[in-house]
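Note that one protein chain of the assembly has been removed; the remaining protein chains are unaltered in position.
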Amino acid sequence: MLVGLIGPLSLALTACETRSSNELTNRLVVAQASDATSLDPQGANDVHSALVNTQIFETLVIKDDNSQILPGLAERWELLDDGLTYEFYLRENVYFHNGEEFTATDVEFTFLRALDSPHVAHILGQVDPNGIKVINDYKIQIATLEPNAPFLQHLAHSSAAIMNRTAVTESGEQVGQNPVGTGPFQFEYWLDGEYVQLKRYEKYYGEKPAYKELMIKVITDNTNRTLALKTGEVDITFNLPTSDVNMVEKNEHLRLFRLANFITHHIGFNLTKEPFNNVLVRQAINYAVNASQIIEDVLNGVGEVATSPISSNVWGARADLAGYEFNLEKAKKLMLEAGYENGFSASILTANTGISPDIVFNVVNQLSKIGIEINIRQLEWGSFIESISGNDHEMYMMGWSCVTGDADYGLYSLFHSSQGPKAGNRTFFADDRVDELLDLARSTININERLEAYYEVQEIIVEEAPWLYLVTGETLVGARANVRGFRINPGGHHKFASVYFQ
Amino acid sequence: MSSANLKSQMVTDLHVATKKKKRSQWVAVWKRLKKNKAAMIGLVILVVLIVTAIFADVIAPYGYDDQVLQNRFQTPNSEHIFGTDAFGRDIFSRIVYGSRVSLQVGFIAVGIGAIAGGALGAIAGFYGNRLDNWIMRIMDVLLAIPGILLAISIVASLGQGLTNVMIAVGIGAIPGYARIVRASVLTVRDQEFVEAARAIGTSDFRIIMKHIIPNAMAPIIVQVTLGVANAILSAAALSFIGLGIQPPEPEWGAMLSEGRQYLRDFPHVTTFPGLAIMITIFGLNLLGDGLRDALDPRLRD
Partner (left out) sequence: MHKYILRRLLYLIPVMFGVSLVVFTMMYFTPGDPARIMLGESAPAEAVEDLREELGLNDHFVIQYGNWLKDLIFNGDIGSSYRTRRPVSDEIIDRFPTTLRLAAAGVAVSVVVGVPIGIISATKQYSFLDNASMFTALLGVSMPNFWLAMLLIIQFSVNWDLLPSSGLDSPISYILPAITLGTSSAATIARMTRSSMLEVIRQDYIRTARAKGQVESVITNRHALKNALIPIITVIGLQFGALLGGAVLTESVFSIPGVGRLMVDSIGARDFPVVQGGVLFIAIAFSLINLLVDILYAFVDPRIKSQYK
């Protein structure tokens, strides 16, 4: 009799696993590693806040998978003859969550407010405060200070989301806890440190979500977050550690989503310090490190070898560069040529979280094979950033995310000689031709000219090797098998409106 | 003989007599300790630990950072008796070298606490009044801040690394020793031989060092033994949240933290460092308890 019970019992248990309680209660639960800091798109630009804001707010334009600009809250637009001003024709009959209609005054308000916020200066800093003109309720002009080719790309970033003037003015200091947007989800409740509760906005102009409630949960601990996915408590989990990839793939109740993101993990050299001022040494180091082995062994197969400073899915990136293949003999030859056949010693700085430390351990081990002895200094994030903002560092491990998906963001602040270490150029790289090309590519709107300029820039930068090129990252997302319609956004601005259960 | 010389002679005689009594007292303590089997086990564990730390280079079959990526996650076998970790490093060797880190942290952190705290406590107790007030108030400030938060703040401001962990844990230990020494000083301060010593012009420093501190030795010793245990645990805790020693130096708490994500598939990576910490602390606690019993003044009579 006991045996007879086991059969239906186990069937019932497995059945419980495939139809999650979330699906039955018409809600989607998503987990990430940290809580949002502010639900004011202009008050915080960290990925955790952005994940929540992306569901509540919308931007004038959006990007498709190939980084092409598509209409968002603006139906169409044109660049006027002065080359500085865009004229946007706004979508009509769109309503904010507080019932007010979306009009050009909200857009004007949003951009003027943005100019006062240091959080979004890197996204909206080129907007000309005197160049914002409301023509009528559904038409607005926005000008930039200088001709800016990637401007539309920037407008698609979640920090450029349109906010409601009335709501923001009423909220005052509390604007970060009372978001009012035009998006498919409406804010309900934020339990500090635990979750944000959203619900479907019934008056949304576009396709409404298939489920009623969306909960974005905070589970800081990696093991627990993946565990919550396994038990079905959570439907989608972000920040999946690389070590869980195999488990998720093999589990028939789970699915793994992976997509190349915009992050290039690299080790930067300080070109003002010996021996890193010698290009032969830098190239030798690039030849000496086997990046594929790092991906396989340290990162569990997650990521691609980087052959360019920007990942191949960024607009303007070259996928055809040869890069530095693993060649220990060549590395030794270059070291000899540079006068360092006995190697040298140096120090490297790294933050103590994420995949950086593990990669550094491995690289240091590999470089010892050509005689380079490296002393590792691991620092906590705040101290780490501080330590590479001056001129004391020799080598440092970093992952730069080209969040706009446009080559300009991934190259300008890193390699233009006008940018110092505080802005991003921590290698003190300075090349006249590169400067020229980057300036040109930023200001011209001729697409071919831009592409050509970026192509040449990447070739030079790889040749000059101010970095040890390592890995371009992959975003890993784990989900229950019954979750459909989810697409990873390489910039981290994933939208859950299109998700449904099956 | 002049009266000054006579007094000096009396103090010396008193001193010598005291010393003899002290020596026989210590012998008695040791005898009592030996009878306590549990405490002996603790002592043995401590000795094994110290020997391991000193002779780590000889005992460990591999270096602590010999990465062989082809050998990752091996379970215990003949070549690697504790198996290998995520980088193919021999876990046994890392545990052996880790004993060095743990002992260093334990003794130096406690040393800082005991010496600085002891000095402050002695001064506070000896001079009393306002100095006492001020010093103990500062100790109260340190005590009011939760230990781990204090340590985290100090490491955040000084930076990661073995030295700074020792400083952070050491500073947290200061108030405890200050209190103990101050209490001892207060009991002894007004006794006759101290007055006598003062009368012949012995410097305060000498009085404190020669007459007063030895009195406080018993509680200090117990506190030290338990303090080392606490220091090792604190260092492990700091390493666990990523604020401890600098890698690739092996530290048992850091090894626990690193192995955490592999707990399901490769439990051996965390089992051994966990056991190492537990056995060490266990031994130190046994020894500390035994010392406390052996040094108990009431049992002496």
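For reference, chains read A and B in written order, and residue numbers begin at 1 within each chain.
Please note the rule applied: a contact is a pair of C-beta atoms (placed from the backbone, for glycine too) under 8 Å apart; a residue touches a chain by one contact, two chains touch by 3 or more.
This structure is a prediction, so every number in the text was calculated from the model and none was measured.
So one chain is hidden, and I want to know which residue out of A:Asn98, A:Thr169 or A:Asn224 touches that hidden chain in the complete assembly.
Of all options in A:Asn98, A:Thr169 or A:Asn224, contact with the hidden chain holds for A:Asn224.
Looking at the full complex, which residue from A:Arg27, A:His122, A:His154 or A:Lys332 touches the chain that isn't shown here?
A:His122
If the hidden chain were put back, which of B:Leu103, B:Leu120 or B:Ala236 would touch it?
Going through B:Leu103, B:Leu120 or B:Ala236 one by one, B:Ala236 is the residue touching the chain not shown.
Looking at the full complex, which residue from A:Ser387, A:Ser417 or A:Ser498 touches the chain that isn't shown here?
From the options A:Ser387, A:Ser417 or A:Ser498, the contact with the absent chain belongs to A:Ser387.
Could you pull out which residues of chain B are in touch with the chain that's been left out?
So the residues of chain B touching the missing chain come out as 137-138, 140-142, 144-149, 152-154, 156-157, 159, 229, 233, 236-237, 240-241, 253, 256, 260, 263-264, 267, 270, 274, 277-282, 285-286.
With the missing chain put back, which residues of chain A would touch it? List them for me.
Counting only chain A, the missing chain is touched by 35, 37-38, 43-46, 118-119, 121-122, 125, 173-174, 176-177, 192-194, 218-221, 223-225, 227-228, 230-231, 380-383, 385-387, 389, 398, 400-401, 403, 409, 413, 420, 422-424.
The rule is simple: only the chains that are shown with their structure count from here on.
Give the list of chain A residues in touch with chain B in this complex.
Touching chain B: residues 222-223, 241, 243-244, 247, 293, 297-298, 352-353, 357-358, 361-362, 365, 376-380, 382-383 of chain A.
What part of chain B is in contact with chain A in the complex they form?
Residues of chain B touching chain A: 65, 67, 69, 72, 86-87, 156, 159-161, 242-243, 246-248, 260-264.
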